[in-house]
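One protein chain is absent from this view; the other protein chains keep their places.
Chain nomenclature is as follows: A and B, assigned in order of appearance, with residue numbering initiated at 1 for each chain independently.
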Amino acid sequence: MGRYILRRLLSAIPVLIGISIVVFVIMAMIPGDPATAILGSYATPENVAELNRDLGLDEPLVQRYFIWLGNLVQGDLGRSFNLNRPVLDEVLERFNATLILAGTAFILCSFLGIAAGVISAARQYGFADKAITFAVLLGISIPSFFLGMMMILIFAVNLRWFPVSGMWPIYGTRDIWALIDHLTMPALALAVVATGVIARLSRSAMLEVLRQDFIRTARAKGVHERGIIWRHALRAAMVSIIPVLGIQAGFVLSGAVYIERVFQWPGIGQMLVEAILRRDILLVQGGVVFVAACYVLFNIIVDVAQSLLDPRIKT
Amino acid sequence: MAFLKLLARNQLALAGLIVMGLVVLLAVLTPILPLANPDVTNTPARFTPPFSEGALLGTDHLGRDLLSRLMWGTRLSLAVGFAAAFIAATIGAAIGIISGYYGGRTDNIIMRFVDVLMAFPYILLALAIVAALGPGLMNALIAVAAVNIPFFARNIRGITVGIAHKEFVDAARLAGLSDTKIILTEILPNVLPVIVIAMSTTVGWMILETAGLSFLGLGSQPPQADLGSMLGEARSALITNPHTSLVPGVMILIIVMAINLLGDGVRDALDPRLKSGALSRPLPATLVDRDRQPGDTADGTALLELSQLETQFHIGPRIYRAVGGVDLQIQPGECLGLIGESGSGKSVTALSIMGLVASPPGKITGGSVYYRGEELVGAPYELLRSLRGRKVAYIFQDPLATLHPLYTVGDQLIEAVRVHRRVPKHEARAHAIELLKSVRIPNAEDRVDNYPHEMSGGMRQRVGIAMALANDPDVIIADEPTTALDVTVQAQILTLLDDLRRDRGVAILFITHDFGVVAQLCDRVAVMYAGRIVEQGTTDDILAHPAHPYTRRLMACVPELGGGRRRLEAIPGLPPVVDKLPAGCAFADRCDKVRAACRQGNITLDEIGATRRVRCIAPEIEELPA
Partner (left out) sequence: MTAALKLTKLKKDFPVGKSLFGPPRAVVHAVQPVTLEVAKGETLGIVGESGCGKSTLARMLVGLLPATKGTIEIEGAALDTADPSEFGKKIQYVFQDPLSSLNPRKTIRQIMDAPLKHLHGMAAPERRKRIAEIFAAVNLREEFLDRYPHEFSGGQAQRIGIARALAAEARILILDEPVSALDVSVQAQVLNLLADLKQEFGLTYLFITHDLAVVEAVSDRIAVLYFGDLVELGPAERIFSAPRHPYTKLLADSAPVVGRELKAPEGRETELPDPLNPPPGCSFAARCPFASDRCRAEIPELKDQGDGVSVACFHPLEG
């Protein structure tokens, strides 16, 4: 197992390098002179030339990539000109907030989605199945940002159950209860779509598995229906559900960008959107590379979980 | 045509289609409708509530007419969403097909690149592209399409690999087709439905995504509005004037929901597996719907008795009479062979006994099954379950598919014991090892912790047998347990079964299509044709003097080892399809002794001699030779 994890980690290196190249190339496609973009249209030619030298932008592209990569490996993502602080500091702080939001939503959607899918499949065409199918359809069709806005209107403005926005109260203590108070609505709004997708997939994976020969064997042994569903079928269905959880984690992270905007959550999505609108290239570049790298690591965890579940995967 | 019919039969999809049709129609007509200019601001009239004079849906924060903006915005959002889906599907599918068809290094390189793109949470990539190209609707479209290309590419590649290894592609190569021709005429037509499915299920998603980018202010730029940017602009007035948010938000919801319904409908209509309703979940026990109880009850001496058993499959308007009135008795300790060609109903008969026929679509529609005089058809589920595996056990054909792939064989054996008896786990494990030894698996102590995929086919089938023996059943129903095995392994398994049944006195219902196997293993044989028993008797008798014309000719068809080079007897024609059974004898169309009487009424299974029964009005022998 240890060797498998190591192998998996090593195989992530080319992917990480690929990510850095893709990000670098996309950023290099920015039309015009990056220094002008950074300094704005009031920059004098001397300023621009100086900044170009500082950034090493007068070097050829390949060389610039390696300089950037070298800095990257040492944890130096450059400085944000707008915020006037190191990119890494800003990214770490913002990512922390996103992690809380997206992590909560991910746990919610995994459990709710799988449970809903299994129940739906076990009661195929029954009332529970129809209700869940309808709820799922609604969930995957509603834009999460619209859902978030409606939740604010209903639960924050009208019912006053939760605060309208933000991560912490403006006055008062920053304890776990305050966080939960602020987290509930955005996390739910963020989880809805992924719950729908996971529920759908779990349902069809379960239906697929329930038709397999080994389920008939289990029935022929006299296994109770409960054991058939939860022990035999779900276990086998997990083999196709787990990779989807990995993909959905990416979707939850992505959806967080909208939800952060709606709920003014001080996460990395907010930061990226603002940075793009201000053309703060280094901040965008650093943020994207950092989050993508974290996602790659997360997918390694998913693969390891899969290999623990499925003995047919060679470890 | 069939596709549209299927789609229309699905009411939800139809509803989606109608809503979508209306929305598209309105979007197309928008330029010629008498609407206010969507971009003309009129600040004094800002935030007019809906249903007011001159502004049906009210106005926004700049006093622009919301209805007009909604219509124009819908038009734009739809166009962008469809365009993105189409671009992503076309490019993604092309990459996927090339990668999957050529395989090898091409595939490797393309897929590594796709892996890298998929390693991004997709929005990061979209954001990076927008950051590079600058905010704007066109750029948002490019970003959303580009981000989705890897998803299509990977999906289509998977399908293509499956198809490229099909034999018809090899056949096309041998017929002299070039690679390009093969891709265009052999692969593409088979991949196209998948592309359409993938596209129809992602259009809604694309519309959401482009709306999302606009919502963030990275898509369409003012004054031009799509649904997302309308929502984005309305956000600041959410609390004071919620209608400005509701209007575009509900519109997105309606569009995406309609598209999703339609997409699901398209998928169901194009996916052939769903056509037959095959994706339904089989119930714990076969449904019973008997309009007729059999007259005669159990005779008492038989261990297992099937009386006039009828099982059907109801698929759409068709009714397949897979088992049409089967009578069988199995005495304690005997081995009864059930022989017949594919589709004759052997497996369905066997599965009906313990209610294991998949239902839906299967249904037991008549007759009875008695275990020691106790009726099993229609019995409460709990009774059936407690007998399954404890008194009546099964062995199935393909041992790889019939064992759970994710549990060790030990766990599966232990479970077989513990569902019926409360024994501590270590005792059950010791018993499992005993069982493995009894089926002559070497190193049983180690093998017990193996997973099925770590064993050979013969070994797995031994595990299957061990599992059937776990609770010392009275009867084992073995459905072609050696058909999937090689001859040398088959010989081992058959010997094992024969020894076990003699040692333990367990009765066996042995299903096969091989006369050689029947001859070596079974005491009595029943021959099945088109869902009915046509002949029954002791093995030696039947092999020496077949009485039914079908039995005789079937035996003649089978080449026997040691017969030398020769021309084989064949039976012309095909067995009848069981949803269109003829009146009278089902074999009449292929029989060389057919006469008018054969095609009328019900031909009964008559006794000739003490042990022999034949369903024929002109049997080959009238009386058994003494």
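The working rule: a residue touches a chain if its C-beta (ideal position, glycine included) is under 8 Å from a C-beta of that chain, and two chains touch if they have at least 3 such contacts.
Just so it is clear, the model here is predicted, and its values are computed rather than measured.
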Partner chains on view for the chain not depicted: B
Omitted-chain contact residue, chosen from B:A171, B:A583 or B:A597: B:A171
Of B:V417, B:L494, B:A586 or B:V614, the one touching the omitted chain in the full complex: B:L494
Absent chain, residues of chain B that touch it: 105, 108-109, 112, 166-168, 170-178, 181, 185-186, 189-190, 341-342, 440-442, 456-459, 462, 486-488, 490-492, 494-496, 498, 513-517, 519-521, 543, 553-554, 557-572, 574-575
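Methods note: only the chains that are shown with their structure count from here on.
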Chain A and chain B, separation of their C-alpha mean positions in angstrom: 33
Residues on chain B engaged by chain A in the complex (per definition of touch): 112-113, 115-117, 119-125, 127-135, 204, 208, 211-212, 215-218, 228, 231, 235, 238-239, 242, 245, 249, 252-253, 256-257, 260-261, 278-282, 284, 351, 354, 356, 358, 381, 385-390, 393-394, 396, 398, 401-407, 415-416, 419-420, 451, 453, 464, 467, 470
Residues of chain A touching chain B in the complex: 14-15, 18-19, 22-23, 26-27, 29-31, 121-122, 124-125, 137-138, 140-143, 145-146, 149-150, 152-153, 157, 164, 204, 206-208, 210-225, 227-228, 232, 235-236, 239, 249-251, 253-255, 257-258, 261-262, 269, 272-273, 275-277, 279, 281, 284-285, 288, 291-292, 295-296, 299, 309-312
